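All protein chains of the complex are present and in place, except for one that has been dropped.
Right after this comes chain A.
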Amino acid sequence: MSTIVIDNLQTHFETPAGVIRAVDGVSFSVERGEILGLVGESGSGKSITGFSIIGLVDPPGRVAGGRILFQGEDLVGRSESEMRALRGKKIAMIFQDPMMTLNPVLSIETQMVEAVRAHDNVPKLEARRRAVEALGLVGIPSPDERLSAYPHQFSGGMRQRVAIAIALLHRPDLIIADEPTTALDVTIQSQILFEIQKVSRDFGMSLIWISHDLGVVAGLAHNIAVMYAGRIVEAGPVDTVLDHPVHPYTVGLLRSIPANLRRGEALEAIPGMAPSPLRRPSGCPFRLRCFAATATCETEPVDARIGEHSWRCFHPQNEARP
């Protein structure tokens, strides 16, 4: 059984200016022990997809449709207390900015012990022991001493490790990581990626890794899903999608990565800007920026697929391969 299956998820924000469809018909699934990279430019709905799963979409946002099957059971419409029992226990989340995810006035010990005791009624000492163990797991030296420190006494990389350690406390079945290494420098980033990959393999955890860095996703994930304007426009095994991108948006994304170029070759940015979520064009939302767009694109494209590789476009690029 898949750890999680998202089926036609709709998450909308009802604002005075109109309904914002931040997530507009997203479907994907993640198997046990598998890492899915969720990529796309800013505002494409990656974070909101993650928050929808864990049930933390801020009002006026709400899941307006679709199903979120976690271990076979639908989470949509669950009560707040049922969701709270899952959060941190079965599904954990890590955020982008490690400077902001820990409460500045509470010690690391307080913040870890409370996380243990939110789900397991264990004595403080036992909770503390688990906290020390989790800190050791993510490579924090002398965790026993560091436990009594406050967030400001840690560097950004160390804080992100603490956040990851908190996420690991209950060995959840799914971790949603929302750009957790974006704010860190490259060496720290690769250390953390290494640790994450290791624990995910060791514990058979599924991981949804949100990022706009295709390089990171290429090295880490098994599968990739490319989001644009609240939808998934292309998905499949990482190697297939990155080596043979089919959707013009994915092609554009890959061409705009400096590492993919030879010296002297000009970078190609995708022209134009992401459409305002209130005024998305009819049909394919990418058509106004697309080099391959034709009149056909004014109608809604449907999913096409070869094997595990799927895309939503009338004009597949390259030669699509399974």
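FYI, contacts are C-beta pairs under 8 Å (C-beta built on N, C-alpha and C of every residue); 3 or more make two chains touch, one makes a residue touch a chain; residues count from 1.
One rule holds in what follows: contacts and distances are computed from a predicted model.
One chain of the assembly is not displayed; among "1,2-phenylacetyl-CoA epoxidase subunit A", "ABC transporter permease", "2-oxoglutarate ferredoxin oxidoreductase subunit beta" or "Sulfur dehydrogenase subunit SoxC", its UniProt protein name is "ABC transporter permease". Considering A:8, A:103 or A:276, the position touching the chain not shown turns out to be A:103 (whole complex). Only one of the listed residues, A:66, A:88 or A:157, touches the absent chain: A:88. When the whole complex is considered, the residue among A:78, A:119 or A:222 that touches the unshown chain is A:119. Not every partner is drawn; the one left out touches chain A at residues 54, 56, 58, 84-89, 92-93, 95, 97, 100-107, 114-115, 118-119, 150, 152, 163, 166.
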